[in-house]
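Pasting a structure below so you can have a look.
The other protein chains are all here in position, but one chain of the complex has been omitted.
Here the chain labels run A and B in written order, and each chain numbers its own residues starting at 1.
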């Protein structure tokens, strides 16, 4: 079976991007009025909806700091392969627990003892890099909910194929089963929060993947940062505080 | 060890000791606990001990229909049972979360990791598991049971899975026309699986807000750590999986140092695993069985060379206690040995003074060449421990 070429002789990827180019990212915050924070994030054709509720009262167990709960699910219509969403709950549990642990350390949970924050993530369209899309969406939803955070977490994936390292993989690139890494870093310190490497890679490729993914994260951060800024300024403008903050806009 | 609530004293001390460059159990920061592989009499069964953590794994093969999109490939599936018997904390987890053992977060993570390092990395050749393309293939099921949860269960589970896949045999199959004959074990010697490489998982605990990373955390350290870092490496110096699921953030530059530690540890474990396998074969004297050869650099683990003085003695002591409780019983059949055996009472067959020995030894499994007569409770009727099944 002749394999589809992932990188053309001109150095372009299947969707026309260059290797070190992320997809178009658009995000909308606060789209669900009932949730404390919500975000609809599109990374190319990957669409993720994240909602955050909390901090709210925790009834069952007492704890000295707030706890975080996370649920991740993929809509059954999210991918071409309809079974994928249902196939195993385990993947979702693992994904949810990894996202939960990522945010456990960045949220200042000791500020709200005996309470909890719930995160719900729904993948509406899966076209690769769902894990990083989910993390980015949750970050923005957290910002939207106004939960105190040490830093922003941004995530991006990187993969190695046909002797090239590319960032922000799409679905076609993901199913090649080549070495691929999803990295999440703290935006300001650039320290690693979460990392997942799938398929084996030599030490050199791994090092390369981390460097590229990190670059991708920073690109992602620029986009997220500007959309958060725009959203916040719009909010402020709509509340007639433009006079005070106008100079920044 | 019984699970007890840890006091602040212990938690603080674990950190204090780490800061001073040692661990609560006497190890150094970059020193992992001892691993011990014990293969069962049945193909594919193994008990792995990592320090006090104990994991049992068994692999079995069954004939199933392949999927439509991959008609010529077999399956390798995993299940991890973190049963409440492994620790009291787990029991509480079940009570509060209302989950079943397979959907427990920790279990799901381990299974996912195993799928990644073994299935997605093609550690087992799934194409050789095909019997008749599109009709019948072998499905290898690896069931892992965590018996004692004393820290770093992930590594123990991964080692157990790899070891039982190495040790397991699938029956020989002959296909004549459309008929498939599966030969029994006594008819034809079953064949081992095709193993391409051995991914060994090495986990690190992250402490002090990401400034200190220590290999192979024990249960006391797990209670104070701020995240883990798991790296699966094989003897070809390939990273099969890298996972840092949240927790405290770390400098990316630190990772490469840990990756090379992981590689050293993985080579050490691989050598040990092969040796254990070889010993088992020579003991069972199965002539037709060839132990699998995996390239390894024969370089000894430099971390071990640093261990001198006190730690060596502790290692011996730890080794002693890590070895079967039964050995102690043989050595010194007094109250102290009974202490270790807990509610199990170990009885040495040779002691004539023991009046009930006749009735007890009748139920002893004679196949177990190394184990002395291990009887749970004489009055209980069925005295054999479950694990022998």
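The rule is simple: contacts are C-beta pairs under 8 Å (C-beta built on N, C-alpha and C of every residue); 3 or more make two chains touch, one makes a residue touch a chain.
Going forward, contacts and distances are computed from a predicted model.
A chain of this complex does not appear here, and its UniProt-recorded name among "Cornichon", "Ribosomal RNA-processing protein 40", "Tubulin epsilon chain" or "AFG2 AAA ATPase homolog B" is "Ribosomal RNA-processing protein 40". Interchain touches from the omitted chain, evaluated on the whole complex, reach B. Within the full complex, the residue among B:11, B:70, B:119 or B:188 touching the omitted chain is B:11.
Screening B:26, B:71, B:84 or B:190 for touch with the missing chain picks out B:26. Where subunit B meets the chain that is not shown, the touching residues are 1-2, 4-11, 13, 16-17, 19-26, 309-310, 313-314, 317, 320-321, 328, 332, 335-343, 345, 377-379.
Here, only the chains that are shown with their structure count from here on.
Here the spacing of subunit A and subunit B, counted between their Cα centres, is 34 Å.
Every residue of subunit A that touches subunit B in the complex is listed here, in rising order: 60-61, 89-91, 93-94, 97-105, 177, 181, 185-186, 189-203, 206-207, 210, 214. Against subunit A, in their complex, subunit B makes its touches with residues 96, 102-103, 105, 108-109, 111-112, 116, 120-121, 199, 210, 226-227, 234, 237-252, 255-256, 259-260.
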